[in-house]
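Comments concern the structure below.
Apart from one protein chain that is not included, each protein chain of the complex appears where it belongs.
Letters A and B name the chains as they come in the text, with residue numbers starting at 1 for each one.
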Amino acid sequence: MAVKSLLVEKERINLRGVLRARLGELHTVWAWVPMLPFFVFAVAFLLLPSASIVVRSFQGEQGQFTLANIERIFTRPDLLRAYENSILLSIATAIFGGVLGFLLGYAITLGRLPPSIRSMVLTFSGVASNFAGVPLAFAFIATLGQMGLVTRALNDLLGRNIYHSGFSIYNFWGLSIVYTYFQLPLMVLIITPALDGLRREWREAAEGLGATAYHYWRYVALPILLPSLLGTMVLLFANSFGAYATAYAFSGSQINLVPLVIGFNIRGNVLYDPGLGNALALGMVVIMAISIAFYSYLQRRSELWLK
Amino acid sequence: MAQVTRRPSAWAWVWLVIWAVFSWLPLVATLDFSLRARKGMLSLKAYQNIFADPGFYNSLAFSFQMALLTIVISIFLVVPTAYWVHLRLRRARPLVEFVTLLPFVVPAVVIAFGLIRWYCCPPFAFVSSPLLLVAGYVVLSLPYMYRAADTGLRAIDVCTLTEAAQSLGASNLQTFFLVILPNLRASILSGAFLTFAIVMGEFTLSSLLAWPAFGPYMQYVGVFKAYESAALAIISFALTWLVMLLMLWLVRGWAAARAVTAPR
Partner (left out) sequence: MSFLRLEHVHKRFGSTIAVQDFNLEVQMGEFVSLLGPSGCGKTTVLRIIAGFEQPTAGTVHLQDQDITHQPPNRRRMGMVFQHYALFPNMTAADNIGFGLRVTGVRREEIRQRVAALLNLVQMPDLGNRYPHQLSGGQQQRVALARALAIQPQVLLLDEPLSALDAQIRVELRGEIRRIQQQLGITTIYVTHDQEEAFSLSDRIVVMNHGCIEQVGTPFEIYNYPATSFVARFVGAVNQLRCEVLDPHRGQLRCGNQLVTMPGPLALQTGAIATIMIRPEALQLGERGGANRLAGQVCAITFRGPLVRVQLHLDNSESLVVDTLNTRQLQLPQIGDQQLISFAPESVWLVNGGG
């Protein structure tokens, strides 16, 4: 009898313990509840639609698995050209914007310019990096188009039309200049904090140890900045790779770009070749994902150093 | 206190001048072009034409509404989430950061494509509702809004503030609205203004989803009218500047107000 009640008692304690543990788990589950709206939204409007592209790229018209959609990209030279153009344009503008933006960032951080100039450059960059798309296209047509201000000025100055020497705002190098207009300020905005992170003591420590300015930049400053520099340039690459509006506004352009092809695919009313559209979009996402993965890897490294 | 006195930075000035020319030349050229609608003289004719066009006001108003809706929804979705991540769910941070970074990975044109394909047909025949456009805009705003909220939260000691508020008897909601939110005002505001600027000039989503927003309107004008399109570019640029300066002015005003009231 006594033994039995003891057992019951023990059981009860045990049960209570289990219950408490369960409640604890429930508690951690509850902690996720306030996150629900965010995640539901993200799943509905970002993850599912994006994931469906991936899945449907590998689906035929009856829903069977196929690689035909992706193979079709590789058999059509015009689509391959679009990828090539997009990638080259993005690399070129990432380098232009990256190098120029770095030099400007250097000027406003370590160049000992008046602080007012620094804040002016940064504010302007905030505006200019958002000044992409249609109005930017208009601005450059007014500047470097056939009748643009600079085109005419150069015509008067040199006595010849740059359009007769092969330049065009609609060709590869013309578009590169246009894209650089929003790439450069983005570079300035992102690289300035990294340049600020270079501590004066590093330079002084190096100098105290006998280093010249060359030694300092070669062995200390550039290696420290390299991850941020490369990382930001990867971001610039992605930024230009996904740009649709600017490219579209130059619809007279002779060069074909991936975002334009996807846009045409959608606009060709109710997706005239959905399988191909999915595969094209997938290709874009894959390239972007690779570059962003590279970016976040570099970002982590530079954060470790600049802590 | 300790300044290093070195030779003046000639290179810095050189780069600055190159930048200034590259940055301002297109704007000057556009302004010049927009004033030449009348042959042989400067005039505001292109601007008059724009301001006389009801399409201008309609598209602007449409984009404005979309922008406001986007901002409200985006704040509602992002700010409490970011707060909760800081306070309780630190291990959810990588996940949330991944999601908010995705719109950088997935280009707008792909997002548009995915949204159209997913919501074109039943059971989610949703593609003709402007809410789908707003949803797309909210997706585009996620990286900016989250970063803004995150920086704001990093600047204050969320856990201590929350514990202090709760030890004084505040409930969770009171803590959030009375303590946390007022401290995030400036950073949320900067996220909101950035979102506003993006939505007002947005072209990709609105054009592919076929809405009469300001971006497609500008593009439409550009096809037919050269001078008016230059005028629109100037107007749009001025609008972005206005928004930016308004934001700076408000944020600085608050910072100054805080500096006056804080110590004592």
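Keep this in mind: a residue touches a chain if its C-beta (ideal position, glycine included) is under 8 Å from a C-beta of that chain, and two chains touch if they have at least 3 such contacts.
Since the structure is predicted, the reported quantities are computational estimates derived from the model, not experimental observations.
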From A:74, A:173 or A:202, residue that would touch the chain that is not displayed: A:202
Options A:31, A:99, A:154 or A:211, residue touching the unrepresented chain: A:211
Hidden partner chain, residues of chain A it touches: 199, 201-202, 204-212, 215, 219-220, 223-224, 304-307
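Here is the rule we use: only the chains that are shown with their structure count from here on.
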For the chain A and chain B complex, residues of the former touching the latter: 31-32, 34-35, 37-39, 41-42, 44-50, 52-53, 56, 100, 103-104, 106-108, 110-113, 117, 121, 123-124, 126-128, 130-143, 148-150, 181, 184-185, 200, 235, 238, 241-245, 248-249, 259, 262-263, 265-267, 270-271, 274, 277-278, 281, 284-285, 288-289, 292, 296
Residues of chain B touching chain A in the complex: 4, 6, 8-9, 11-13, 15-16, 18-19, 22-23, 25-30, 32-34, 76-78, 80-81, 84-85, 88-89, 92, 96, 99, 101-120, 135-136, 138-139, 142, 194, 197-198, 201-204, 207-208, 215, 218-219, 222, 226, 229-230, 232-233, 236-237, 240-241, 244-245, 248
